Every structure is written in structure tokens, then in C-alpha cells.
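As you look at this complex, bear in mind that one protein chain is not there, while each of the others sits in place.
A, B and C are the chain letters, set down in written order, and residue numbers restart from 1 in every chain.
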Amino acid sequence: MASITLDDVTKEFGDGGDAVVAVDDVSLDIEDGEFVVFVGPSGSGKSTLMRMVAGLETQTDGDVYIGDQIVNQLGPRARDIAMVFQNYALYPNMTVEENMSFGLKMSTELSADEIEATVTETAEMMGIESLLDNTPGELSGGQQQRVALGRAIVRDPNVFLMDEPLSNLDAKLRTTMRTEINRLQSDLGVTTLYVTHDQTEAMTMGDRLVVLNYGELQQVGTPLACFYRPANRFVAGFIGSPSMNFFEGEVADGTLVADGFEYDLSERMRANVGDRTAVTLGARPEDYTLSEAPTDNGFEVVVDVVEPMGSVSYVYVRSVAASHDETFVVEVDGQQPISEGEQLHAHAPATDVHLFDTQTGETIHQRELTDDAENALSQPLENATAGAD
Amino acid sequence: MSTQTQTETTTTSETGLARLRALWNDYLPYWFVAPMVLVMVLITFFPGAYDLYLSVIEEPTFDVFAAEFVGLSNYATAFGRGGALHSFIITVTVVVSALALESVLGFGLAALVAGVESERLQSFYRVLFIVPMAVAPVSLATIGRIMLNSEIGVIPYLIEATTPFAAPAFLSEIPLLTVVLLDTWNWTPFMFIIFYAGLSSVPDTLIEASKVDGAPLWRRYLHVIIPYMKPVVFVATLIRMIDLFRTFGVVYGLTQGGPGTATQLVSINIYEQMFINNSPGVAAAIAVVYLVFVVAIANIVIAKVGFEGVWD
Amino acid sequence: MTNDHNRRSFIKTAAAAGLLGGLAGCTRGGEQAQNGGDSTDIGGGTDGDTSTGSSSEPVIPLSEYDADIDWAQFEGSQINIGAVQHPWVSAIKPAIPVFEELTGIDVVWNILPENQFRTKRQTDVSTGAGQFDVFFMDQVVNQYRNEGWLQPLDPYFEDESLYDEAWYQPDDLFEASRWQAHGGGFSDDWTGLPITVEVQTQFYRTDLYEKHDLEVAETLEGFRQNAQTIHENESDVVGTVGRGQKGYGMNIFILNMLLREMGSSLWTEFPTDSGLDSSGVIDAATWYTNLLRDYGPDGASTQSWSDVLSTMQEGRAGHIVADANLFWPGLTGSESSIADTVGIAKVPKPADGEFAPNAYNWQISTSKNAANSKQAFLFMLWATSEPTNTWMHLHSDAAFSVRQSVWENDEFRSQVGEEFAQVTLESLQSASPDPFDRKYPEWGQRYSEELQRALAGQKSAEAAMTTAAEIAEEIYSE
């Protein structure tokens, strides 16, 4: 068990003029036993960051600590970590049992009997004891996934590293494995880094999220903190599904004028905006309401497409007054009858709206929350959402 | 090469053996390529430099360094009287046609054999189809000549006995085609074996997936299997191409470049310049131009096909 | 009818030695002498190893070598012989212990087929490696001499401890052989000593001649008519076969004879006029081209000597217009299906021309860089001397003597057959070998290429010879 500390870590690929910065000056403290998810779009540097923790890449600058030990100069074999790869990377020439015992043979002094016992025990835990004599080629995707996990667990390492381990599974299996990994992590209590580009996975699995974009750290926080208190427009847009709607506008005399509507800013908003003029308004689809009657700060929209999801519907609407024909999404109750082409009034209450500096993207105004909710943001919810989809 | 210098061992047990082991693993890529580079330097630079030098001096004597510099006159002879250009054209013709035949046949056979269900039968084909490569060039040429002989050869005899067609005089009427066909017989195994090994490495899951999609056989190959095998297909074809460019033994034994100069490959031309005309300078001049030519072709092929389609 | 009895006995020796391949290829490779390995050498059972050579009686009494020569002066040294896979090698090998005992010089062989040997020899001499003390020499003799690679033998002939003219009898060597050993007229010095000579003769099918009531042709016209008769009246048998393949020892070996018989010659004016576009050469080329295209096999242009031999052996041809008399053992041996129905005769000549069969000598020479040239000279002298030569021809299946005395030897004549011996002897006496000038390999190759084109029907004989003349003259113009 160990904590992990990243201290001003930078990674550049290539050299000289055409170097690409994959990870840019990232500092991070991960506590012992924590489950941290690195999330970001592809190319955000999340995998590179993890590979530097693994020792598969060497950082260009900065230090990596596992526990109290600086591991910059150590190869992966000396870091006491286990890793699950996106493609599982099972050794094709070895049976499942050999795959699982390989690491023990390589890194421990255990006797053959002890190794066998450990492997069998782990295989039972993972429900793959009947597969021990098969080769990876004979297994289904889900079975391979379990073997890959089992191979990591059997080593009883200080740190688990998981690089998009579920991305090759079908949707149903993915949900099941998500739960299982959560359960295993909390049972074993091993510090775990988990890389994904899927924000649902990120929200449901991590104690904390590390949101990355273009190699830069965007935000570190609990899933709910990232959701309700996004540090910037990128995080606000990346976390949450469907994404937050953004409207760029100009603030003049306490009113935000966007293409298609105007929004009167509240007192608190005005204070937060200060003397900025280029401001982006952000509101999540579920915070909008669609009504037939006009409302304060509402504006007239025409319904383009309705996607019924069951309990809710996603309604794609377009401002009647807008000069362009881009739509934004509104989430409404699944029972609300809405038909395409209908004209309605869209409204997002001032309490639920975020404001961002259009130039820097940084959040200048956060939505309001109840005190209880506010307190909950900083507390990792112990697998509270594990079962939910 | 990437400059990975992290140590693989913990610093606690720095015994001599461990240090040695660390040194081995830390610089593994260097140890891995060093012997190859050494051999390559030996077998490319010296002969290359020697040929280059020979090509610009007068007829060599025992003391080659006392020879007189003659500029490009050997090159002029090579491309004038030496018929180098003609032999380039002949060679390219043979390379293109034989390569096309051998690639298609080799891949077709590999795919056919890979699909045979009986493991014993598959083994049998695997061995049988490789054997032609093992026939010594001299045997192939000598026995090929007699088998193709229009008067006493068994192949014209069989053609005339079993078909209504008159057998062509293989070596004098269609010498180039004969050379290509014989090379195809001889070297399709090369393509077959590499393609076959490449096919063996295609993951079953990939094939299964395309089967479930209901894709017809040819589409499965075109869109799933061949793209996956691309590196292997590309490399086998490239190497065979390079080898075809220097084909010598069988063709020389079969036709000696004739009739006339109808099958005079560059390798045969170089041989004649060197060992018949006793003009090593002219031979070297042809070799030098030829090397540049083949390097250029290889570069084009790699640039056009290789690094775009295979290696990014 | 041919003399069956004599021919059979000629073959029997070979069969007795366990060889069914005729004269050639009894032993091969360079290892036997070195390894003392299993050897299939004929006669005496020696294996080329000196120690065993001295333990048994030499096959030729040493008294035969009682000359004014200090044979033993290089005792303890070794010579390396680079040789072609030629019947001469297998014929002399059993006698090598005699030389080793006589001189105390160890003999090591390096035997290769012709093409491979040429490659190896050239690599050796052109780099100055000098690994061969003695090597086979052929059409490249003046090329090598010109490069300064060959060593003239005259100084050794003048060395009294090495040479005894009275004993050696150089005049017994055919004039043609001596001439070729002097670079075919291009040198005043001995470039080597001739070891074998083969002369062109005509081969025909006695059964077909009887059947169609044909006379053996003495003229080219008669030959053409005989060929026509057989070609047109026999199914599956072509009128004649002949070398068509390119190469300076291939089709032009035949054409060079024809052109001389038609009154022309190579290099009417050396080195400015090749003579290849003279009417004599064009007539010869036209005659040969027409003959093979009309009455020869399909693909005659690609037939090498081995195809010619095989086609005749298989009974698929009525004649061979002219080729080496050394085909005789192959045609009458067990590889041949016409062994009892083949005849040999002198080559035909034009009605108004001269009988001038081409003859070809292998000689052995030594290079400038050879380490043991004097020992090499002793070997050459011993190998081509009358006792060795006669012994080879009487006891070791040879039939290529450069010494006239052997062809006149009754015992030899009865062994090989009177007919073969007499035809060969007469042909050799009138033989007219090719002069191999220093660039003969280069222009000869091109000339034979052009002839092959004509034979393949790619161009007319006249056009081919005109081109050949231009190329030959261009090659010398530099």
C-alpha cells in the first residue's frame, strides 16, 4: 500500500523544435488506498501520466514518488505495481495459470507451491478457476478481462494501474465489471489509478477524478465536485451527460446578450463577473425547463428533435431569435408531451447557471447548492453510485 | 534511439553480477543491435566502396591503388556497348511479372492451405509447397533445360500428348516467359511460407468477428485479414522484389541471357563484364548504378506503401 | 558397319572401373587428394595420397622418366592444380603417385566444372592471390597474358635442370596444339603445355543412312541433303543437331570452322578488320542458320553441347554436323540409345573449299603469382610427356592425346576403334584451331550472341554478322 505523489511532472515526446508536450507540469497527491480516475479526451495525457507512474515512460522533468520513495530512476519491476491494459496484454503463449503466476515468479521468491496456491485462490475470487488451463486465445473478451484483473490482483501490489480496462467490452459487461472493480478495490484497499475517457465510468468509479486536457491538469476533485463545481469550461463540458450547454455572449449593464436570447444576471453573478464583458453562460440540460408560457430570462425556442429515453427525454431546441441554427439540449420529464416543430419557452433558473470567462475558460460563477450538497462535494461517497448505471 | 537510462535493479544489492545485469538491461537496445550493425557495416561498406572505386579506375592490376583514375568512362562503356540499360529493362520486366505471380499465388496458396481442416493434410501441403525452394539452382537450371528441351524434353512432350496445342520452344521462342514461370515455380514457396506464418498470427477473434458479420470470404480477406497482415505482406513482397532484382543462377544456367540478349538480366551482364570480358571496372559501374536504382525503388516503395500503410 | 567389338572394349574399361558415365566425371571435387578419401579412381587403387603411392609399385615404371632432368630437386613441396571437370583429370589421377614418387612433390587438386572454374581462376589471378600453381587455360590465354597474369614457360625450357628436349620430343605434339600453346600465334613464348585436344568430326546414324540409302557426306551440300532426307522422312527425328547456344565455346566453335572452310578467317586485318562481315563469314553463317532452322530441332538456337549430345543419344536426330570427337564415348556408351548405330566421319567441307576442322586444346599454365612455378613446370612436363600420355591413353580411358604417336599406336587404335582413331588422326593433322586474341572472350561473346539471334530467327544471318563485325571492331578501337 502506498501513496503516490507527482511533483511538477512534465513529459515531452520527440526532441528539439518539434517536441510534443504530452504532460505539462502536473502535480498531484494520491493517498494510500485511494481510487483515482484520470479522465480526459484522447490525447489529454492521461495514459502517459499513468505510464510514468508505472515506469514505462520516464518523465522529462519532475519527480514521481510511490510512498516516500522517489522512483524516477526505477524501472517498472522495482515499483511494485500491477497494471491492467486496455488490450489485456495476456501472454498468448501461456495458459491462464502461467499468465497469473508469471509476475510472482519474476518478482517474488515464493516457491512453486505457494505460487500455485496464491493463483488458485485469486482465480477462485475472480471466478476463473475453471479456465486456468486455457490459453488466452480460447477465452471470450469478458473472460480475458477477468484474467487480466486476476493477474494484477494475484501480485498483491502497492498500486493498481488500470488503463481503460473496460473499453473493449460490450455495454452490458462493462457495467458488470465496473461494479466488480469497485468492489474489488474497496475490498483490497489498494491505491488504484484508473484511466478512462468515459465520463460515466469516471463519475461512477473514482473517489476522486483527475481531469486532464492537452496534458494539463484541469481539476482534481470528487466526481460531484467536478460536476457541480467545475473549475473551468472544459471540465463543465466534459463531465456530465449530455454535456452542459454553452452560450457565448457579451455582458452589458448586467445583462448577458447572447445570440438568440438575453439573460439578466443576478446580483451575485454581476459581482462575480466584475468588469469582464466576454462571458459564456453554461447550463446543464436538466436545469432547463420548457414551458408554454413565457418566463423570466426565458426565450422562445422551436423543437428540432425529441429523443425519448424513458424516464426523461432529450429535446434538441433552437432559439427562434438566433441567427444560426445550432441546437442545444434540454432534458425534460419523460412524460411531458413535446412534439417536433413545437414552439416553447426555455428557461434556466439563475441558481443553476454557471458563468465562464470566454477568453480563459475559467469558471467565474458557480451554480448554487444546498449546504448539505455543498458538504457532500468534498466527501468521497463510498461507492455510493457503484450499483447505479 | 530513446535514451532510457533508468535502472532496472534496486540500488540495495549492487553486487558485480547485479551491476552487469543492470548494464545489460539498461542498454539492452544497444546490445541488441550492435552485432547486426557490425555485420552490416562489414558487408555493405567495404564491397560498396570497392565497387565504387573499381568503377572509376582503369582496368585494375594487382596493385589496385596504382591504377589510373578514368572518371566516368567505365560508366559510358557500361551504358554504351555494355547494354546496361537493356539489361535494366529486362530485369524490371522479370521482377514485375514474377513478383506479381508469386505474390498472388503465394497468398492464394497460404489462404487455401490455412483453410484446410485436416491438420495432417495441412502439414503435408505446408512441407510440399516449400520444397521447390530447396532445389539447388544448378540442378533446377540443368534439369529444367532438359525437361523443356523441345526435342527431348518431357514437358513439350506432355503438352503435345495431352492437349491439342503444339508446345512452344520454351527457351528460344518465349525465353522471358519461361524464365518468369520457372522462377515462379522456384520461389512462390518463399511468399507462401511467410504469408502462411503471417496468417497464423491473425487473431481468431478477428476472423470470428468478420464471420459473424456475414461478410463474404473475399471481403473478409480484403478488409480484415490483409490489413492485419499488412506488415508481413509488405515485407515479404519487398524482400522478394529485392531478391528478384539480383536473380542469377537459375536464369544463367537456363539461358545464359539468350537467345541473343533476350533474358540478359543485370546480374548476368555484370557477370559477363567481370568474368568474360575481364572488365571489372565496367561491371562495377553497372553495379553502382544498379545499387542506386534499386535503393531508389525500395525507397519509393517503402515511402508509398510502407510507411503510409504499414508503419506510421 | 562400325567395329562393334572395338567400341565395346573401349567402354568396358570404364564399366569395370564402376563408371557408366563414359569418359567424364569419374572423380570430382578438390577433396580427394587432400582427404585421401574414398576415391573411385581407375587402376591401381591409389588414392592420390603420397604415403600409399610409395608403398605399391608405380603404375608407370620410373625408368620411363630417365631424362636429363633433376626430378627430385623440389622434394617435399606441394603444388595446387586448378582443374576443370574434364576426362583428362580422371585419366591422369591414377598416375599421380608416379609423379609424387618421382619428384617428391605433393599434388593437390581443385576440380570444378568449367564455368565455376573460370570464375574461381579469374578471382585468383586478378587479385594476385596465386593459390594455383598450375591451372587449366583456354580461350582466355591472351587475355591473361595481356594482363600480365600468365607466366611464359620459355625460361624453364631453357633451364637445363628442368628440361630435356631429346626426352620430351616436343615435335610429337600436334602442330595445332603447339600453335595454340603459343597463344594461337599471338606469342613467341610457350604460354603453357597442351594436355588435351579435341577435333571436330561428323556423327551420323548408320541405321538411317542404310534405310534411306545415304552416303556419308563430304561436302556441305551433301550434308544438307542427307539432313533433309532424314528430316522429311522420319517422324520424331530431326535432320541434324548443332550447337546454337551463345558463348565463346558454343555456336561459334562450329561457325569458326565453317567460315575458314569458306575461305574467310577471323581478323582479316588485326585489329582493325574483324572479317566478320566478309562474304565468307556471311555465307557460313547463312548456311549454318538455314541448316538448323530448316532441319534442326525447334529451339536449336538454345542448344548447348549437352543438348546436342543428349538429342543424338536419344536417337532424335540424324546427324551432328560437326562437334567434338569427344562425343564419341558418350554416343557409344551406356547412356546412349544409339550406341550400335552411330558412325563417325570427318566434317564436311564446301565443294570448292578446304577441309579444316576446328580443334580445341586445353592447356595447363602457371601464373605470375604462383608460389611454385618451377614445380609446376615439372608437373606440366611430366603430365604431357610421352610415357605419361601414352599410359593414360592405354590404361586410363583417355582419347584426347596431343601427341601424334598415341594416335598411331596400334594398341590404342584397337582399343578405341580404328574408325574413331583414324578419323580423329586425319582431322587433327588438318586441324585449324581458333586464334584466341586478347579480347576474344569479349567480342566472341557478342559475335556468338549475334549468331544466336540469327539462329533464333530474330534477324538475318547477314545483319547479325554485320553487327558482330561492328562490335568486334569497336571493342578493339579503344
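To be clear about the criterion, a contact is a pair of C-beta atoms (placed from the backbone, for glycine too) under 8 Å apart; a residue touches a chain by one contact, two chains touch by 3 or more.
The rule we apply is simple: contacts and distances are computed from a predicted model.
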Among "Sugar ABC transporter permease", "Type 2 DNA topoisomerase 6 subunit B", "Fe-S cluster assembly scaffold protein NifU" or "Acetyl-CoA decarbonylase/synthase complex subunit epsilon", UniProt-listed name of the chain not shown: "Sugar ABC transporter permease"
Touching partners, among the displayed chains, of the absent chain: A, B, C
Candidate in contact with the missing chain, chosen from B:Val56, B:Ile194 or B:Leu254: B:Ile194
Residue among A:Ser3, A:Asn72, A:Ser107 or A:Gln366 that touches the chain left out of view: A:Ser107
Candidates A:Tyr65, A:Tyr88, A:Tyr194 or A:Phe227 - the one touching the absent chain: A:Tyr88
Residue among C:Thr103, C:Ser126, C:Gln363 or C:Gln415 touching the omitted chain: C:Ser126
Residues of chain B (touch criterion as defined above) contacting the omitted chain: 1-2, 8, 21, 24-25, 28-29, 31-33, 35-37, 39-40, 42-44, 46-47, 50-51, 105, 108-109, 112-113, 115-116, 119, 122-123, 125-139, 142-144, 146-147, 152, 154, 157, 161, 185, 190, 193-194, 196-206, 212, 214, 217, 228-229, 231-232, 234-236, 238-239, 242-243, 245-246, 248-249, 266-267, 270-271, 274-275, 280, 283-284, 287, 290-291, 294-295, 298-299, 302-303, 306-307, 310-311
Interface with the undisplayed chain - residues on chain C: 18, 20-25, 28-32, 34-35, 37-40, 80, 84-87, 108, 110-114, 116, 119-120, 123, 126-127, 129, 131, 198, 305-306, 309-310, 313-314, 316, 324, 326-327, 329-330, 334-337
Interface with the unshown chain - residue positions in chain A: 54-56, 75-77, 81-83, 85-94, 102-103, 106-108, 135-137, 139, 141, 144, 151, 155, 161, 168
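Methods note: only the chains that are shown with their structure count from here on.
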Far-end chain from chain C, centres as C-alpha averages: A
For chain A, residues contacting two or more additional chains: none
Multi-chain contact residues (two or more partners), chain B: none
Contact set on chain C toward chain B in their complex: 118-119, 122, 126-128, 140, 143, 147-148, 238, 241, 245-248, 297-304, 307, 310-311, 314, 316-317, 369, 439, 441-442, 445, 449-450, 452-453, 455-456, 458, 471, 474-475
Touch list for chain B against partner chain C, complex: 59-62, 81, 145-146, 149-152, 169-173, 175, 255-262, 272, 274-280
